[in-house]
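The other protein chains are all here in position, but one chain of the complex has been omitted.
By letter and in written order, the chains are A and B; residue numbering begins at 1 in each of them.
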């Protein structure tokens, strides 16, 4: 427990401390005093962090009797006077501008409901998608009637978080040529904590595989599409964008896609955050091993891979 | 009903070799199971319970959503092989429904549901083995599963059962003891040492009640240390792994303490 001069510790708390902490855990309590340094410490629900008079409470904390108390198990983060606790593993918490991969769950009047691995289904308004015949135009009744020709239940899409509704549900948009329906690949689900915010969430690996790292923990691994094909700015080809047909994928690409997917699965199982360099290292290692793609999922091979790539830094 | 087994012998030992106030071995496993957001397997001696938590997620039944907070839904199942006598319980068994309702109302005020309006948190409780103290095992496992799902709670909820034999109080009863003795379950929130749940179902004198009640409260604090250690161990391990995987670990070198916590994991 921290004892600030301005903050009288009540007698009751003191006696509790005497009985509560086992001698072994006392070092944890000492650690709490060194708030000033940038290193992060661990905490669990119900642990007092500091006085609410000296600090402000952020996410993952609450205030009771002038104390800031942690409400989740995770690492304490401090920005100036703001104390927050980041849960080590939790549901995806959306922020405006995040790139997410989602799946259409429901078609509703003028909107789609999208499962984005968050606490509520996201909403994609009809007015937030690109429609055939010009990027900017009014949405007509006829568009509303043929919503299913754009996105149907079960379709996967990549989108950006545009705004939030009053109850915290997120609204998505696909008004960029990079966003829209997904084809030619497979979906992976990893804990959202493992996807860091990167400069670009569209990765192109040299092995002919494109990756879309959704911040919500959904990852799309697909065949590489040439950049020039995507940038048909004037000629927005609705046919191609909303197509449900996969392109032809040759065997080598299929193999590469599965190899990348399996590597991601192994990394996720070891709870290692995904970065492009790590993925490339792992891919190289996997190719060197000359094993079957499916062998990567075996525990010993996966462990060996993790050991090699984490040792390389 | 008299049993041939002595509940508490003259030497002060119970039928399974424990002392009066001794709790059974607690084993906590917080490893990931399937696609659940949080899960925990806890065993108190031979009682074993698995709890998985999903959510907060989009509510399945729109009619039951609340506009200002999340709904907690508890489903409980007791596996047919969990008791000595194999029998299949109907899902609508009143006893099970009551246990599920108890778990639900215990956690509703503890989980900060107002952070997740219109969502649903699903808690699935599976009883794998029963040897007394079913309710307290379920509550402890649910606490840990919710924590491992990263769902904000105001505190741990730690439950312990207690009983009385003649005039001597006992803690953490086995099935054998539960059948013969008046017993109760108490759940405490360790930070404030407030009580969220008391369940007494057998006849007991008021004075004895007070005795066991305060004893169980203390035992809850002891259990909290154990549970907290498990949570910290898991958090430390995950944070440690995340840092080794990163090129530049946030905030300097990985802490030495985390390594120490890893060692403590295997109790």
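Things worth noting here:
Note that in this section a residue touches a chain if its C-beta (ideal position, glycine included) is under 8 Å from a C-beta of that chain, and two chains touch if they have at least 3 such contacts.
Definition applied: contacts and distances are computed from a predicted model.
Hidden chain, UniProt protein name from the list "Ribosomal protein S5 domain 2-like protein", "Nucleolar complex protein 14", "Tctex-1" or "Glutaredoxin-related protein 5, mitochondrial": "Ribosomal protein S5 domain 2-like protein".
Although one chain is omitted from the display, it touches the following shown chains in the full assembly: B. The chain omitted from view is touched by exactly one of B:9, B:114 or B:202, namely B:202.
Counting over the whole complex, chain B has residues 63, 92, 94-95, 97-98, 101-102, 104-110, 184, 189, 192-207, 209-210, 213-214, 217 touching the chain that is not drawn.
Definition applied: only the chains that are shown with their structure count from here on.
Interface residues of chain A facing chain B in the complex, by the touch rule stated above, are 16, 19-22, 24-25, 27-28, 31, 38-42, 44-48, 60, 62, 64, 69, 71-75, 87-91, 105, 113, 115, 119-121, 167-169, 189, 193-194, 267, 270-273, 275, 277-278, 310, 313. The residues of chain B lying in touch with chain A in their complex are 35, 37-38, 55-58, 67, 70, 112, 116-119, 147-156, 189-191, 193, 218, 221, 224-225, 228-229, 231-232, 234-236, 238-239, 241-242, 244-247, 250-252, 255, 257-258, 261, 264.
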